[in-house]
Structures are given as structure tokens and as C-alpha cells.
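The other protein chains are all here in position, but one chain of the complex has been omitted.
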Amino acid sequence: MRRVLRLPLVLMFMSVALMAQLALSALCQSVPRRTGDLVWAIHYDPKTFDPAKVDEQASELVRYLTGGVLLRINRQTQQLEPQLAESFHISPDGTLIVFHLRKGLRFSDGSALTSADVAWSLRRVLAPETGSVVAEEFLAPQQVTVDAPDALTVRVHLPKRITEVGKIFDEIAIEPANRPSEGRITSGPFTVADYKRGQYLLLNRNPNYWRRDSAGVQLPYASGIRLDILNNNEQEIAAFLRGEYDLVDSLSPDSFGILMQKSPQSAHDLGASLNTEQLWFNQSAVAALPDYERAWFQNQGFRVAVSETIHRADLARIAYDGHATPAYDYISPANKIWHNDKLKYSQESVSDANRLLSASGFHRSGNQLYDAAGHAVKFSILTNAGNPARQKIATLLQQDLAAIGMQVTIVTLDFPALIERLMHKQDYEACLLGLSNVEIDPSAMMNTWLSSSPNHQWNPSEKTPATEWEAEIDRQMLLQASSPAQNIRKAAVDRVQQIVADQQPFIYLVYPNVLEAASPQLRGVQPAILSPRLAWNIESIHPREGGAR
Amino acid sequence: MKRVYSILLAVLLVAAAATLLWSRYDYAYQDRDAILTPSTAQHAAGTDELGRDRMVRVAAALVIGFAGSAAAAAVTIMIAAGFGLLAAFSSKTLAAILLFVSDVFLSVPWLFLLMMARSLLPLTASPLVTAVTTFLVLAALGWPACSRAIYRGAVELRNAEWMIHAHACGLMTRQRICLQLVPHLRPLLLPQFLICVPAFVVAEANLGALGLGVGEPMPSWGAMLLELDNSALLARSHWVYLPIALLVLVLLLLESFTSEMETHA
Partner (left out) sequence: MLCAAAGTILLVRCAPGFFSDDREMDAKYAMAAQAEISAQSESQGSIVRIAMREVESWAKGDFGESRQYGVPVAGLVGARMSTSATLLMRGILCGWLFAIVAALPISCLRKGGSLLGLPFTILLSVPTAAMATACILADAGGPVLVLSLLIAAREFKFLRSLLEGAWRSSHLLQGRAQGLTAWALVRLHILPNAAPQLRTLATLSIVTALGALVPIEVIFNVPGVGQLAWSAVMNRDLPVLVAVSLLMASVVGLAGMLSSSEFTLEAA
């Protein structure tokens, strides 16, 4: 009897032991943490390490961490600060910029950094064959010339004045002349050391970095950085709580709630970001919409009524767990320089909305709204999958708009399919998306507001402005882009904000708050609203001492 | 006992339908002052993240999800059985071609077909239409996984003595398949059905990323199951476990019912 039971018992024991072993095995094999490293996760692989060819956010972060630049925007004060350039001077007509380099600059491989390297790097960015996105910011890059009269001086000649030209140099990394190295020989705080696609990116400290702290200690303090490629929120938070990660950028409201419970000193809510969540209607003349629908969406009263019906405070409270601010304007109050404090906008009121709709020819029958021709007001709102807060907003909007008799269907699509409908076919009725504003200056938003731009979402690529108010927006945006006087620029931008509030081409809903997490064991972290929010002063962040928490 | 299980299952579904019909709250109504509340007098199973009554939504999801996934699972099993049996009773060449088609079906990324299906539907298609489309598509795409197992089973059984005896008695191929063979394939068909039901429930929710699935505000059983991957939600409400508890109960009842059928066969 014992013999015949032996094998099944052995099998059972093996399977229990195996299950226990699998349960206790490490969750994932990650690279061991090097002492003195700062570690956090990015959500996808950088597409390139060539700083001149950066065209997405992950690569932009790598360029920020590795590339030495002439000037840098301090993400907290939002002021330009000299970096490799000790000083700079812009001529009164704005067509000549002169940079004076610091003495004794070196690349990470020990070679000297001179004006020849700076000139070469600038010319490389400006060259059409490089295909650099930054070149477009010079407006006419082929007419820009660079010369280096001596080893420490660089002169940039522009065909015409560019507003806020200094900020462009924040995005141009200086590389060794004729030796582009894709981030391996740099003048910034770190260099690219190792990269495994889908797993991690390792950066090493630049031993020849020019900067020192007030005590004369060479920066950066960290000996390196490890960026794990990880697109799983739960894993990222769990790793942070275990002490494997030092920073978490852009927390979701849910994750922020978890951190507030488990590690409140590590969670930071910086208030409203520069980003917006907005709803807009398709007003394009070429869209495949029935004429009556296009007429609704082009009707100002219709759009304003929709705006007045939406309970923005509920969106902020419910979809973002209170970590968002109701929005009525495309410029967030976090943008203190350009936000219009005196903006007049419609307050939330269902009765006002109903009155507006009646005045615009709509009428109610039971729970359904109809237009003057008897068409029931039903439309779809398109949004992208994978954003839980946005999907909650869409569902909340369904109930809000039902209060004025509009029937809304929500359609979530994956991003490529959504972009095809929005940008290529204009095959949609309404869209709910967010806009990431990475810069303070309104000139960065030209592509959104100029009626001829393909990113003029509600009616892209107009040959001529379809309405007088769009023409007025064009005029004001071009004025603010070309005027050197700050007060003229501010007045123009204020005017645009008021037009947008009156016409509601974009119905702004909320400004999501900036939610970040940083290990309390780090010293020197100063979260900012501008990206990279936690790593903007990376060279001044002290890594934790010892092992994990 | 078979009757008991079927009655229990029917009672569950009727209770769900009754909850849906006679609840004071609509499944879409958002009580925005009662977000993620625990069980109260107004909301017996609490509310979800948008303040909607969880009991009503779970009841609606159960009815829609069970009807859709069970129907889709039944259709996919029938297609797989038809395919496998056709291959088993055809010539070697035709069988090879049919199995080849099944293998190609498994290798091709059908996700893109689903994307095309969504792009063909009007944007204002109601949640019910997209739900029905989703389950139809799942039914049409789920068969290759088990068709080969059914083919193998049928090949093993077609030369059994009792099949030869039935042939000798003059039964036609169709009669032999339906009356003799299919009942013997139940050990393969029924587990596959029980596997397909929860798989389709979850697949429907995953297809929400492509614009298919059950659209808001209609409740989706799969979407409720997917809430289990949100640790923040798990910490705030224990009622998130209700949908999975019901799914396990439904599967247990189905399994007990089908194994009783086996015992008495």
C-alpha cells in the first residue's frame, strides 16, 4: 500500500514545493542597483540618443540628462540661466546673439570644449539633412549663420528677431565637432553608458562636468542614473514603496492616494499643471458630417450651452480624486506670467444653457433635445483608451449633457486609430483629449491657434480663417510672436484668451495637478511644474545613503 | 441534482433581471455625493467610482455578460466542432487543408480585424450594438484553439467498435456523427465551453481599448473584473469582488450541471 502511494505523494509534494518556489521567486530580474545611483522608470524606450534628432519625450529626457547646453531655463524660477556660456548678449534688433564660453570646459572624454564645437553643434542642428525639430524654432533655419571668432566666443546671426530666442538653446546639446557620439561623449552631467532595449538605460557621471556646488564639490552628486523601461503603474509604485526607485514622475490620482497612505512624505501635489483636458466639436468643412450636425457644432450658442452644462468641479473631484482644477481658459493659472486673471467666462448654469439653446433654435421634447429641423441631438465623443481619468470624464459628461437633452455615445479608440480619425480623415463629431503644454511662452502654442495649422484641431489647415473670430486669433497670435514689447504681447494673449472663452472652440474642463513622488531619503529634490519636473536639477540631487528603505 | 443546479442558475439570472427592473436607480445614474460608498440603505452594495449603484450595475452586467459570453461560447464551440468533425470525416487532403486553415487562423493577428470592424461601425452605434458586435466577433474568432483537439478526438472515435456497428446498421454519416459521436465528444466540448465563458467576459472588456466591448454607461462584467488590477480601488472598496464572486458561482453551477449531464449520459 505504501509503495503505490509513494509516487502520487511525491508528485504532490513536488508540485507544492514548485508552487512555493515560484511564489517566492523574484518578481522580475532587474539590474542590481549601483551604489550612488539615482533610479526611476520611464514608460517607453527612447527612440534616439542623438541629441540633434530628438523628437519625443523619452529622448528629450536623455538629452536633458546628458547634453551640455549654452543656456538653461531654471524650471522653478522659469528664468534663463547661463550654463556652458558664461554670458550672452542679444543685439537691440534681435538678429545677433553672442555667447561667451566659460574657460576650461571639457567633454566627458577629457577633450577641450571650444567655440568650434559649439559652432559645429549649432550648424548640425540647423542643417536640413539632420532633420532636427529644434531647427524649426529658428523660423528660417537655412538663413541662420554661426561663426566662432575665437576659442571662447560664438556668434549666431538670425535673419530676423525671434521672441524668447534664448530658450531655444536649452534644447541644443553641444557635442564634439565632427564626432557625434549619440550621448556617449557629452558636456552634460551624465553620459550614456549602457542600454538594453525594453529593459533599462544606464547613465554614468561625467567626470569632467564643469559645474561645482558652493563648497567647490564637483557635480553631479550621483554617480549614475538607471532608467528602467517600465510601463506598468502598479509595478512602478510597488518598486518605489520597496525603495527600488527614487522618483516617480506623473503619478495618477489613484497612485497618489496610495502613496499618501503609505508614504505621505514622498508624495507631492504641486497644484495645477500647464496641461489641459478639453472637449471640442468638429467644425471642419471637409468632415464627413451631415450638414445639420455641422451646423450645431459651428453654432456658438450650442458650444457655450454645452460648456455651461458641464460641472467642472465634479470632474476635478471625481475623475481626479480632487487633484485637478476646473478650467475655463487655455492658459493655466500655473502660468503666472500669461494667465488672464480678468477673464470673463460663462458660469455653470443648466438654466442658462437651456435658454441659449432655445435662442439658437433648439427645443426639448421629453428628455430629448431637437434642432429646428427636428433632428435629435445625438453625437459621439471620441477619446483614447488607456487613460482612466479621461474615461471617467467622458462618462460624467454623458450625464451632464443628458440634463439638457443631448444623447452622447462614448467611443474609446487606441491612439493610432484615434489620430487617423482626427488628423487625417476628420471623421469624428466631438473629441475629448488633453493637451500637454511644456512651455510657458504662448508662442509654443502657435500651431494650435493658427487657423492654417494642421494642429488647429476643430478646423485644421484652413486656407483662410472660416470665421472673423478665428481671423482675430490669427492676428493676435502673430502679433505676440513678433512683438518685442512684453505689454503688447500680454495684451494680445489676453485678447486670444477672451475670444476662446467667448467662442468655446475648445471647451476647457480641468487642469490636472502635477503629482510627483520622490524618496524622502534624497536631498536636493525641488519638484517643479515644468518638465522634467523632478530631474530638472539632477546634478544637485544627492542620492540616498546606504541601501533600500 | 441536475434540476437543482439549473434552478439555482435560473434563480440567479431572474434575481439579476428583477434587480435591474425594480431598483429605484438606473444603472447609469451617478449619485455624485456618494462616490465609492460602502453598503448603505440607499445602495445595498455601495457605489462605484462614479457614484452609480453597484448592485444594479452588477445585475445588469451579469445579465448582459452571461447572455453574450454564453452565446458566443456556444457558437464558437459549434463552429469548432463542425470544423473538427468535417476534417475528421473528410479525405486526408481536405482534412490537411482544413487543419492548415485553422493553424493560419491562429497565427494571424486578428486584433486588426477588430479595429477594422470598429471603424466600419458608425460612431453613434449604441452600446448594445457594439456589445453584440463584440460577442459575435469573439464567437467567430475563438474556434481554432479547440478545433484541432476535437478533430483528434473525432479521429480516435470514428473507428471505435460502436461506430462501426452503427455504420453496419445502416446509419448515415450525419446520423452517426450526431447521435453517436457528438455525445462522446462531450468531455472535450463542455470544458471548452466552461473555459470560453470567462475568457469572453474578460476579452470583451479588453476590446474596449479598440472601441468595441460594452460601451458606457452600460455595465460591462469584464470591465468590473478588470477593476481587480487596480490596487487603489481594492483598498477602498470590498464590493469590487462581487462580480468575480458571481462569475465563479455561475461557472460552478454550469460545471456542476454539465458534470451531472455527463454522469447520467
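First chain written, first letter: the chains are A and B, and each begins at residue 1.
Simple rule for what comes next: a residue touches a chain if its C-beta (ideal position, glycine included) is under 8 Å from a C-beta of that chain, and two chains touch if they have at least 3 such contacts.
Predicted model, so just to flag it, every value in this text is computed and none were measured.
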Contact residue for the chain not shown (choose from B:V4, B:A18, B:M78 or B:V104): B:V104
Hidden partner chain, touching residue among A:Q235, A:Q300 or A:S346: A:Q235
Residue among A:S250, A:Q407 or A:N455 that touches the chain left out of view: A:N455
Subunit B residues that touch the omitted chain in the full complex: 99-100, 103-104, 106-113, 115-116, 118-119, 145-146, 148-149, 152-153, 156, 186-188, 190-192, 194-195, 198-199, 202, 205, 222, 225-226, 228-231, 234, 244, 247-248, 251-252, 255-256, 259, 262-263
Where the unshown chain meets subunit A, residue by residue: 1, 4-5, 7-8, 11-12, 14-15, 18-19, 22-28, 45, 47, 55-56, 131, 133, 136, 196-199, 229-232, 234-235, 238, 242, 413-424, 433, 436, 438, 444-448, 453-455
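Just so we're on the same page, only the chains that are shown with their structure count from here on.
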Subunit A-subunit B separation of Cα centroids, rounded to whole Å: 41
Residues of subunit A that touch subunit B when the two form their complex: 234, 237, 254-255, 257-258, 261, 311, 314, 318, 378-380, 382, 385-386, 391-392, 394-396, 398-399, 409-414, 417, 427-429
Subunit B to subunit A touching residues, read off their complex: 28-30, 32, 35, 49-51, 115, 118-119, 123-127, 208-211, 215-217, 229-233, 235
